[in-house]
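A short worksheet on the structure shown next.
Of the protein chains in this complex, one is absent; all others appear in place.
Presenting chain A:
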Amino acid sequence: MGIQDMELLAIGVVVILFMAVLKQFGILEPISSFEDSSDSDLEMSTVRHQPEGLDQLQAQTKFTRKELQSLYRGFKNECPSGLVDEETFKSIYSQFFPQGDASTYAHFLFNAFDLDRNGSIRFEDFVIGLSVLLRGSVTEKLNWAFNLYDINKDGCITKEEMLAIMKSIYDMMGRYTYPCVRDEAPSEHVDKFFQKMDRNRDGVVTIEEFIETCQKDENIMNSMQLFENVI
């Protein structure tokens, strides 16, 4: 480099330093504050949600007052803001299945609970879902399960949707299983499921086919009573 270039470079460095110093003194603020202001507004507002009254919830669900109180206390303790977002939900659910990866299944579960699809579960969603699962009739439970499997909520379960669900369930098992989970296991399971459920062999399972088949299956009907005493 010649002397001229170096001098230009030196002058450039000096100018940059000068601007840095000016910025420190706040003289350059009008230029820089423009980008920052919109972000800071969002930060300020705290998102908080209050649930509906105890009486409405009692009407909507089959829990007793005391049970609702107990549930809410636990819920509020974990999520003081009153909302559960997907990440928190995934981390909570993953703690129960440390050997495998529960995040995909948790995602589907989140969508099943989040009835108004706004990206977070409120206490009402939580408690309504629990009410169905624990105190609902068999048909309601089956409905809920169907809703879980139907990822795009279009009223029918396709092979791809079922495969995704099945894969996520097998993912929760993790690597160290006996016998080892083979790669074809989820799809085989899906095929068996469709064989059982898809009556008219049209490649999708509708809600009626699903409920009908389940009601005919002894095992499924018996197992529906299993989790009644959880709360």
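The rule we apply is simple: a residue touches a chain if its C-beta (ideal position, glycine included) is under 8 Å from a C-beta of that chain, and two chains touch if they have at least 3 such contacts; residues count from 1.
Definition applied: contacts and distances are computed from a predicted model.
Engineer: The complex lacks one chain in this depiction; which UniProt name from "Glycoprotein-N-acetylgalactosamine 3-beta-galactosyltransferase 1", "Protein TRANSPORT INHIBITOR RESPONSE 1-like", "A-type voltage-gated potassium channel KCND1" or "Ubiquinone biosynthesis protein" does that chain carry?
Structural biologist: From the choices "Glycoprotein-N-acetylgalactosamine 3-beta-galactosyltransferase 1", "Protein TRANSPORT INHIBITOR RESPONSE 1-like", "A-type voltage-gated potassium channel KCND1" or "Ubiquinone biosynthesis protein", the unshown chain carries the UniProt name "A-type voltage-gated potassium channel KCND1".
Engineer: With the full complex in mind, choose from A:L83, A:L130 or A:I151 the residue touching the hidden chain.
Structural biologist: Once the missing chain is taken into account, the touching residue is A:L130.
Engineer: Identify the residue among A:Q24, A:Q50 or A:N229 that touches the chain left out of the display.
Structural biologist: Missing-chain contact among the listed residues: A:N229.
Engineer: Touching the missing chain, which residues of chain A?
Structural biologist: The missing chain touches chain A at positions 1-3, 6-7, 9-10, 13-14, 66, 70, 73-75, 77-78, 92-93, 95-96, 109, 112, 126, 129-130, 133-134, 141-142, 144-145, 148-149, 165-166, 169, 189, 193, 210, 214, 219-220, 222-224, 226-227, 229-231.
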